[in-house]
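Structure, as structure tokens:
Left out: one protein chain. Kept in place: all the others.
Chain nomenclature is as follows: A, B and C, assigned in order of appearance, with residue numbering initiated at 1 for each chain independently.
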Amino acid sequence: MYVSPVREPLISGEKSYTKVTEDIYAPMTGKPGKAWYAGLTLALLALMFGMFSIFVTVWDGIGTWGLDRTIGWGWGITNFVWWVGIGHAGTFISAILLLFRQKWRTSINRSAEAMTIFAVMCAGLFPLIHMGRLPLGFFIFPYPNTRDVWVNFNSPLLWDVFAISTYLTVSVLFWYMGLIPDIGTIRDKLVPGIKKKIYGFLSFGWTGSARHWARHESMSLILAGLAAPLVLSVHTIVSFDFATSVIPGWHTTIFPPYFVSGAVFSGFAMVLTLMIITRKAINLEDYITKTHLESMNKIIIATGSIVGIAYITELFIAWYSGVVYEQYAFVNRAFGPYWWAYWIMMTCNVITPQLFWIKKIRRSFAATFVISIFVNIGMWFERFVIIVTSLHRDFLPSSWSMYTPTWVEVGIYVGTFGLFFTLFFLFIRFFPVIAIAEVKSVLKTSAEKFIKKGK
Amino acid sequence: MYKSFEFTQKIKTFLIALMVIGAVLTVVGVVMNLDHGHRIWANVLLNGFYFTAIAMGAAFFVVVHILGEGGWQTSIQRIPEAISQYVPIGGVTMLLVLVGMHDIYHWTHPDPDDTILLGKVPFLNPVFFSIRTIVYIAVWTFLVFKIRKMSLASDSSTDIKLFTKTRNWAGVFIVLFAITSSTSAWDWIMSIDSHWFSTLFGWYMFVSSFVAAVAMIIILLFVLRKMGYMEHVNEEHMHDLGKYLFGFSIFWAYLWVSQYLLIWYSNIPEETIYFVQRQEDFGMIFWANVIINFLAPFLILMARGTKRKMNWLLIAAVIVFFGHWIDMYVAIWPGTLGHADFGILEIGMTTLVLGVFLFSFFRQFAKAPVVPENHPYFKESFDYDNIR
Amino acid sequence: MQEKTYVSGYFPDDKDLIVAIKELQEKNVAITDVRTPFPVHGLDTVLKMRRSRLPRAGFIAGVIGCAIGFGFQAWVFTEAWPLNFGGKPFMSVPSFIPVTFELTVLFAAFALVFGFLMRSNLGPGSDNIIFDEEVTNDRFQILLEADGNADSLQESLQSVGALGVQLHEVKS
Partner (left out) sequence: MKQYWKSIEDLIPEEETGQEQKSSMVLSDGNDSSKNSRRDFLKYFGFSIASAAVFASCERPVKKAIPLLIQPEEIKPGTSNYYASAFYDGNEMVPILVKVRDGRPIKIEGNDLCELTGGSASARIQASLLNLYDESRPAQPMMDGKAISWEQVDTDMKKVLEEWDASKEFVILTPSIISPSTQNIIGEFKAKYPFVVHETFDAFSYSALREAFELNYGKAIIPSYRFDAAKLVVGFNADFLGSWLQPTAFARQYSKARKLTGGQREMMRHVQFESTMSLTGSNADERVPMAAADEAHYVAALYSAIAGKAGVTTPSVKATEAIQKIADELWSQKSKTLVVSGTNDVDIQSMICGINHLLGAEGTTIRLDSPISLFQGDDKAFDALLGRMEASKVGVAMFWDTNPLYHAPLEGRTKAALDKVDLKLAVNSQQTETAQLCQYSLPTPHFLESWDDAELVTGMYSLTQPSIRPIFKTRQAQENLMAWAGIDGKFYDYLKLYWKENIYNTTLSKGKQFETFWKTSLRDGVVLDENKKESALSYRASDLSSTTGKYKTARSGNDLELIMYQNVPIGDGTLANNPWLQELPDPVSRVCWDNYVAVSPAFAALRGWTQGDVIAVNGIDLPVLIQPGQARNTLAVAVGYGRKNAGRVATDLGKDIYPLVSLKNGHRQYALEKVEAVATGSTYELAATQSHHSMEGRELVRETTIAEYLKNPASGNETHAKVEKLHTSLYSEHEYKGHHWGMSIDLNSCIGCNACVVACSAENNVPVVGRNEVRRSHEMHWIRLDRYYAGDTDNPEVVRQPVMCQHCDNAPCENVCPVAATNHSTEGINQMAYNRCIGTRYCNNNCPYKVRRFNWYDYTGADTIPNNRVDPAGMTLDLKRMVLNPDVTVRAKGVIEKCSMCIQRIQDKKLTAKRDGRVLEDGEIKTACQQTCPAEAITFGDMNDPKSKISVLLKDARQYGLLEELHTLPSVVYLSKVRNKDKNKTLS
């Protein structure tokens, strides 16, 4: 495969295949540092606080949240959508970028996919705990029963059940299938012992056979082909949660693609935030380079701008529609009691990513880190704006009200961070953070200097 | 090495004949429909918009690969480039629409008690509409010329700065087009059903025309190969083009379903009126649109093999090309004529415009080497493969 | 209990591997397996491997998932207990699209993954033999099954420049 010399190398430094193995294996050996322990402890504490908050919710009732008769969803569903959105980067990177033959995906797809899975786990929590009667949550599954009561296939929330669970399943499959060869590598690095046995078990008996590789590639491609529309479908269906209603600000046809775009946007931002830290923390600077940064930032500009255009489209069509409710909903967003949320959203999502048009900024780790956090915040507020400001003032002014979260809702959100980071800390410790085999496959063409092992 | 295209007299004659037939049929059709101004102008709008949109879609194809740093497309890049040069000619057709505005757009003469339409007057009024139309055409023409010019410049220069500059202009293109593609679709098409609105409409129309552009690229590639050009194009390239046609047809269907499902679900009259009218008076065509444009490419191109064979690709592309013509028809006819009409006028005018379009393409294609040999990624285009 | 003998040798680079394979093929040496740390471009062509039928399995499973998804929903809404939800028709086809799609993907994905694992004899507790632990690191290994001709095979491997040529006896 020929690669134009004009292209920048993806992997810096002098690399041989074995160097790649060693570099990526390094963080998994030795004793973890203090920072790792501190981070894990913090994450576990947050997780425990979240679990306590969930306990309070279930025991006392959803009344412990700041919702009311007018605003049925608040932080809970905001967080759900936010986490699901974040959970779009991994599969987007590994599936869609695979289809588009973007080689830079190889350094980040593994950890991005892991983040996807963890984020979807966090996300999946919210539709469960936002139920008034969690113990009866199994009603949502169409299981055979004597009363012949099934579920309502018209309900987008039910679609969500199928979409999220399918997405989680397929993402886990995809991720794990990609991991098998690398776990094999780790297995083979380990000295015989219990650890080797465990990795041996987890590696599913990977041998590296050419036949396996061929099937593996074929499977990966088709799986990517399936995962690509699946990624679209997940956030599309999440957007249906809102867009199928008649509520102004919710019911608008642009939601499906716009949500997907927003999801990729926020997902990339989260991946960037974490990868910028991780590459430093576990010395992967050679593998996650400015080239990666630039490519990802380009996707951030693209998706961010799509989101921005969608905002403006919504705003304009609301006026254009001539429907008073639509018009009011958007005026209220921008200038109503929650104006600050709207402008945070606008600033963080539409304006800050535009800085990436400047080459210096999109190649700067520091700047990217800051902007990625802005985007994360902005995208959280986007969901908040959509959910809360649309609901709090809908059709009948008599029912208008205001929403403020309680500590319980905040606690659950903090708890999901705890869950996410607990899993992430464990992941970077026990699994190869970068897809070793995939990096090796592009090493020759894309490394700054490839060292061929002498005979 | 790469055989330059020659716009031979034979081709010219054929195209002129096509145009003449089209023109004759058009004249006959117009005469037959002199008292149906709506129909004449609807035809002008349809063909004017469709081919202009295809040209812009082709330009978008070029630009998005520049920005995405694609390498494979350099082997066929000159085809979409040449297609995009039709924009100013298509622009003239769109300017014609301004003449027939009154027969197409209800908002040009709203009822005095129609508060909703009166509320839209600041946006939907003939003057502002004309200004916007002219701006779209001017901006688009400028952009496609710019991109083309830089591509041609690369034939005589290997300066890497040119490459960077092209990328920058591609950025400008994408920003301007991102805005104007939506607004132009609202203006030219959505405002026909002047009470109706859909936020997705702009993107839907864009994807529809992009799919048509990909189909057009494939068709022209086939034609050129039949004529003995573009022999360097291999199965991998066809595979990629096939993937585009396949993927974006699905994406188009996704948008179609998104729009339809949401409106169907909420069932609010101000929105459903659009589909009710189409389902009731255009039932067959309405559903045919979905089936042709989704199922045909989906089934034909799902297998790996078909994507790699020019003949299969061509079949899918031709179906999609006419399919999206129908898509435009379903978008325009109900709001202008209110009923399905298909006859000499439609055939004639489409033939005429298609003739002009092809003439423009071949003329432009002949102007430059068939591949940008100095493109930095050009070599990559011949050393890659699709996973089996 | 049968004993099988394998001869293996490795190359430090994929290009060398492909050259060696071609040479071996010219010598009519049947190549049992090639093991590499990553999928080597063009190896499948060289080894004349049949294209995997996994896509087909995925397609069939997808069709089944699609049929089950749509059929089940339609059955629930029109036969099992038709309920009036918001005035929607019982057979509310657009509403069935999302679940149908998800099930299609789910079934296809399962078929692909499990098809892959089963066809490759991979899975939890799989007992595939690893002949060289460096294969997953940086060695491109050629594996030849000896049928009493272990010595000649070793020679052939060495002649094409393979390193670390050795004999493995495996009970199977």
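The rule is short, and it goes like this: contacts are C-beta pairs under 8 Å (C-beta built on N, C-alpha and C of every residue); 3 or more make two chains touch, one makes a residue touch a chain.
Just so you know, these numbers come straight off a predicted model, no measurement behind them.
Novice: Based on the whole assembly, the unshown chain contacts which displayed chains?
Specialist: A, B, C
Novice: Can you work out which residue in A:Ser4, A:Gln102, A:Ser155 or A:Thr347 touches the chain that's missing from view?
Specialist: Residue touching the chain left out of view: A:Ser155.
Novice: If the hidden chain were put back, which of B:Val63, B:Ile263, B:Val290 or B:Leu314 would touch it?
Specialist: B:Ile263
Novice: Check each of B:Phe145, B:Trp169 or B:Phe275 against the chain that is not shown and name the one that touches it.
Specialist: If we include the chain that is not displayed, B:Phe275 is the one touching it.
Novice: By the contact criterion defined above, which parts of chain A meet the unshown chain? Give residue numbers in ascending order.
Specialist: Considering the whole complex, chain A reaches the absent chain at 59-63, 66-70, 72-73, 127, 130-134, 136-137, 139-140, 149-152, 154-158, 161, 241, 244-247, 324-325, 328, 391, 393-402.
Novice: On chain B, what residues meet the omitted chain?
Specialist: 263-270, 272-273, 275-276, 279
Novice: Spell out, residue by residue, where the missing chain touches chain C.
Specialist: Answer for chain C: residues 83-89, 92 touch the chain left out.
Throughout what follows, only the chains that are shown with their structure count from here on.
Novice: If you check the contacts of chain A and chain B, which chains show up for both?
Specialist: C
Novice: Relative to chain A, which chain has the most distant C-alpha mean position?
Specialist: Following the centroid criterion, the farthest chain would be B.
Novice: Between chain pairs A-C and B-C, which one is joined by a greater number of C-beta pairs in contact?
Specialist: When B-C is set beside A-C, the one with more contacts is A-C.
Novice: Once you find the CA centre of chain A and the CA centre of chain B, what distance in Å lies between them?
Specialist: Once rounded, the distance between the two centres reads 34 Å.
Novice: Between chain A and chain C, what's the gap in Å when you average each chain's C-alpha atoms?
Specialist: Once rounded, the distance between the two centres reads 29 Å.
Novice: I need the residues of chain A touching at least two other chains; which ones are they?
Specialist: Where chain A meets two or more other chains at a single residue, that happens at 1, 154, 214, 217-218, 229, 240.
Novice: For chain C, which residues are shared contacts with two or more other chains?
Specialist: 41, 44, 51-52, 55, 95
Novice: Could you please specify the touching residues of chain B with respect to chain C in the complex?
Specialist: Touch list, chain B to chain C: 257, 260-261, 264-265, 267, 302, 304, 385, 388.
Novice: Quick one: in the complex, what on chain B touches chain A?
Specialist: Touching chain A from chain B are residues 67-69, 71, 115-117, 119-120, 123, 160, 163, 171, 175, 178-179, 182, 186, 195, 197-203, 243, 247, 250, 254-255, 258-259, 261-263, 265-266, 268, 270, 376-377, 379-380, 382-385, 387-388.
Novice: Going by the contact rule set out above, which residues of chain A touch chain C in the complex?
Specialist: Residue positions touching the partner: 1, 16-18, 21, 142, 148-154, 156, 158-159, 162-163, 166, 169-170, 173-174, 177, 180-181, 184-185, 187-189, 201, 204-219, 222-223, 226-227, 229-230, 233, 237, 240, 436-438, 440-441, 452-455.
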